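Structure, as structure tokens:
Every protein chain but one is kept in place in this view of the complex.
Residue numbering begins at 1 within each chain, and the chains themselves are lettered A and B in the order written.
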Amino acid sequence: MKQAVHILSISTRGQALYEFTAAIGEWLRLQNIHTGLITVFCRHTSASLLIQENADPTVRRDLKAYFSRIAPEGGPYEHDSEGSDDMPAHLKTALTQVQLSIPVVNGNLALGTWQGVYLFEHRDRAHRREVVLHLIGE
Amino acid sequence: MKQAVHILSISTRGQALYEFTAAIGEWLRLQNIHTGLITVFCRHTSASLLIQENADPTVRRDLKAYFSRIAPEGGPYEHDSEGSDDMPAHLKTALTQVQLSIPVVNGNLALGTWQGVYLFEHRDRAHRREVVLHLIGE
Partner (left out) sequence: MKQAVHILSISTRGQALYEFTAAIGEWLRLQNIHTGLITVFCRHTSASLLIQENADPTVRRDLKAYFSRIAPEGGPYEHDSEGSDDMPAHLKTALTQVQLSIPVVNGNLALGTWQGVYLFEHRDRAHRREVVLHLIGE
């Protein structure tokens, strides 16, 4: 049994879902693991992770619009010192995930046909986001 | 340390929570693992996973009704080509989880007394859903 750790850096340019399934897969292939578990961990409280449909881009636009409706700017928030998009960003992060673990089967991520892995950026300004990958298997 | 992988196929008949705790437990017992970690991964973007109360069935009915209130059909969605229950299904999946990892202690899932593992089907039509189980331990 062996382990490997890697940090991905993902550049974002405003609120949207950024797919990085391919970056995980490329790193995974270098590790020579047939069966295992890969954990994806987002080191932020205003960006999160989501596995969602990778086919029709309107799904991602609807997801972004939906979360802005249920966690709107200008809500009755105490915490407003870091910009009007900050507290909604924390709420959207709480409603989604900062960690995903995906089984590795036959050397590949065991994702379904329509599943892609996304970083969900909740801030308006450009950011560099760090995502830790941990792999265990053999 | 050893690993095992298994795929469960779960038949659904419309929007509801379908418990499959027993199916996970049965497979687990065959693996002869005393201590470990089992990961449950749903390979879909319109069905999700939830650990919830396994006692009173009204809790599951309330959960289903609640998610239909906060992610209603007929919302202002761009993505509507796959039926009126499709975009709400993606939203409900995003609001819940597609992956759960549960420690294995003394050969059993370390669930609390009132916790059951459910597939949360978000589409109206009957489906066959694939859930990947990954176990590591010894």
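Heads up, the rule we're going with is that contacts are C-beta pairs under 8 Å (C-beta built on N, C-alpha and C of every residue); 3 or more make two chains touch, one makes a residue touch a chain.
A quick note: this is a predicted structure, and the numbers were derived from the prediction, not measured.
Visitor: Among the options B:7, B:22 or B:110, which residue touches the chain absent from this view?
Guide: Reading the full complex, the residue touching the unseen chain is B:110.
Visitor: Which residue, A:21, A:68 or A:99, contacts the hidden chain when the whole complex is considered?
Guide: That would be A:99, which touches the missing chain.
Visitor: Mind listing the subunit B residues that contact the chain we can't see here?
Guide: Per the touch rule, subunit B residues meeting the hidden chain are 1, 35-37, 50-53, 56, 58-59, 61-63, 65-67, 70, 95-97, 100-103, 105, 110-115, 136-138.
Visitor: Which parts of subunit A face the unshown chain closely enough to count as touching?
Guide: Residues of subunit A in touch with the missing chain: 1, 3, 5, 37, 39, 41, 43-45, 70-71, 75-79, 81, 87, 90-91, 93-95, 97-99, 101, 130, 132-134, 136.
The working rule: only the chains that are shown with their structure count from here on.
Visitor: Give, as an integer number of Å, the spacing between the C-alpha centres of subunit B and subunit A.
Guide: 20
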